[in-house]
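Notes follow once the structure below has been shown.
A single protein chain has been removed from this complex, and every other one stays in its place.
In order of appearance the chains are A and B, and numbering begins at 1 in each one.
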Amino acid sequence: MTPPYQDLSRFTMPENFRGRPGWYVQLWWVVEALLFRPSPQFLYGWRRWLLRAFGATVGPGVVIRPTVRTQFPWKVSIGEHAWIGDDVVLYSLGEIHIGPHAVVSQKTYLCTGSHDPEDPSFPIFSLPIYVGAQCWLATDVYVAPGVTIGAGTLVGARSSVFKDLPAGKVCMGSPARVVKDRVTGSVPAEKNEHP
Amino acid sequence: MTPPYQDLSRFTMPENFRGRPGWYVQLWWVVEALLFRPSPQFLYGWRRWLLRAFGATVGPGVVIRPTVRTQFPWKVSIGEHAWIGDDVVLYSLGEIHIGPHAVVSQKTYLCTGSHDPEDPSFPIFSLPIYVGAQCWLATDVYVAPGVTIGAGTLVGARSSVFKDLPAGKVCMGSPARVVKDRVTGSVPAEKNEHP
Partner (left out) sequence: MTPPYQDLSRFTMPENFRGRPGWYVQLWWVVEALLFRPSPQFLYGWRRWLLRAFGATVGPGVVIRPTVRTQFPWKVSIGEHAWIGDDVVLYSLGEIHIGPHAVVSQKTYLCTGSHDPEDPSFPIFSLPIYVGAQCWLATDVYVAPGVTIGAGTLVGARSSVFKDLPAGKVCMGSPARVVKDRVTGSVPAEKNEHP
């Protein structure tokens, strides 16, 4: 079969796609495997330090579990007091920005990389992901490349987010859609009257 | 941004939420990492013994794979001859009860923990999960906190169960819904006439 769709022998990595030399990338993966992943859960400060040592911006009080995997820490920023849960993957071929006090729950996958399916050489590209301050992405949420999730929005468990979501909403499903406003005990009463 | 939705600096763990002292929880995780997870697949008796040593109720003949992860074994009960497949997570912040002869297939996630999204201090809570006798949760099923699945019910691969499911049904989807009665070769013929 002559390839009309994908001829992966023609694939090439764009220059400096990873943003660091190859040996540095490999070094991070060794460090992640040997020093980050086996660390006891309560050593949150140690893991923040490791990520910062490899170029991540990590605010004070960030809670990140040992089972989190970070593709390229130098493309990640995490605001103060945010939580990153068990088995979360920060697939940061492109930039990932997680706002302060946001919660990214277990098994959630933030995917910044994709390929152009119309070009048989299957060129790789990345688009940044922005998770707003005080968002909550619940268990096993998928976020696609280029997506921005507005501040305070809650995305329900097992949802898949393919397009931007506005701020202050509860969203669910695959693809994730707005279900209702997010209610909070600290906002004025009139705001809480939305269904 | 003043936090209207989540101020995680105010989060506190409720007293005795885990049901065991902190050192005991850490000890379990070390034991799981060093003795449970690397054990060869055929050592089912060894893994049953480890779980029981940390307070789980595990019936005879239970088949549990080395890649299973158990948050707090002392909150788990598994009936005789049940199977727990590869990469299953028993996220037992609350109690998880799995009935005899039930099958929990690979990658299934039983999630007993959640947070109140309306309270900015983001309080954690747990609700128990009950998987009935002779249920089959197929590959990569998600079960939400507080859910009871009736005996004998089959939940199809990749389904997400957010609400209780009745006994003796085949259920599918996200959210999982009843599709039909579960037919079985050993029940009277008239029961098999349901679509």
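In this section, a contact is a pair of C-beta atoms (placed from the backbone, for glycine too) under 8 Å apart; a residue touches a chain by one contact, two chains touch by 3 or more.
These numbers were taken from a predicted model, which means no experiment stands behind them.
The hidden chain makes contact, of the residues A:19, A:120 or A:166, with A:120.
In the complete complex, the hidden chain is touched by one of B:102, B:129 or B:144, namely B:102. By the touch criterion stated above, the residues of subunit A touching the omitted chain are 1, 3-9, 22, 26, 29-30, 33, 89, 91, 109, 111, 115, 117-120, 122, 142, 144, 160, 162, 174.
Touch with the hidden chain on the side of subunit B covers residues 38, 40-42, 61, 63, 81-83, 100-103, 106-107, 133-134, 136, 139-140, 151-152, 154, 157-158, 168, 170, 173-174, 182-187.
Everything below uses one rule, namely that only the chains that are shown with their structure count from here on.
Note: centroid distance subunit A to subunit B, computed from Cα atoms, is 26 Å.
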